[in-house]
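Before anything else, here's the structure in question.
So, chain A:
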Amino acid sequence: MAAKKWPENWQNVNRGCVVFRPGSAGDYHTGSWRAQQPVWDNVKCIKCGLCYIVCPEGCISEGSDGYYSADLDYCKGCGICTHECWPRAIKMVEEG
Partner candidate 1 sequence: MSKRIGIEVAVAAAEAAALCRFDVAAVYPITPQSHVAEHLSNIVADGRIDAEFITVESEHSAMSAAMGASATGARVVTATSSQGLMYMHEVLPIASAMRLPIVMAIANRAVSGPLNILNDHSDIMPQRDSGWISLFAENGQEVVDMMIQAFKIAEHRDVQLPVNVNIDGFQLTHMVEPLEMPDQKEVDKFLPPYKPYATLHPDKPVSMGTFAMNDVYTEVMKAKDAALVNSKEVILAVWKEWEKRFGRAYEPIEGYRVKGAEILMLTMGSMGETAAVAIDELRKKGIPAGLLKMKLWRPFPFDELKKAVKGAKTLIVTDRAVSFGGPGGPVAGEVRSALYDQPTRPAIINEIIGLGGRDMMVEHFMEIVMKAAKAGRKKRKEAYEFYGVREA
Partner candidate 2 sequence: MIEVRWHGRGGQGAVTSVELLALAAIEEGKYAQGFPSFGPERRGAPVAAFNRVDGKQIKIRSGIYHPDTVVVLDEGLVGLVNVAEGLKPEGVLIVNTAKTPAEVRKTIKFKGKIAAVDATAIARKELGVPITNTTMIGALVRLTGIVKLDSLKVPVEHRFGRIAIKNLTAMKRAFDEVNIG
């Protein structure tokens, strides 16, 4: 996890708190929040892509085989993908 870099003092606060480094949200590895993780069963998956759309972290991506998986650095274990997948291809399982 990247070290947080707060301005040392108020004089160093960027005007209007503008963040000039694009993609800096990637520094926060929300994966550390996870208590359960989604596990895909590609036999049931119909490749509808709904999980990809609904993931609030945007951490689900489509593999070259057309199936989906989560980037566990960012998957926070919210379970929305599991809840929304209507063929029930995703299961939440305990971490560890």
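What we mean here is this: a contact is a pair of C-beta atoms (placed from the backbone, for glycine too) under 8 Å apart; a residue touches a chain by one contact, two chains touch by 3 or more; residues count from 1.
A word on the picks: all candidates are chains of the complex that A comes from, given by their letters.
Here the structure is a predicted model, which means the values were calculated and not measured.
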**Complete:** Only one candidate among 1 or 2 touches chain A in this complex, and it is number 1
**Complete:** Within the complex, candidate 1 is touched by chain A residues 4, 6-7, 9-11, 13, 15-20, 22, 24-25
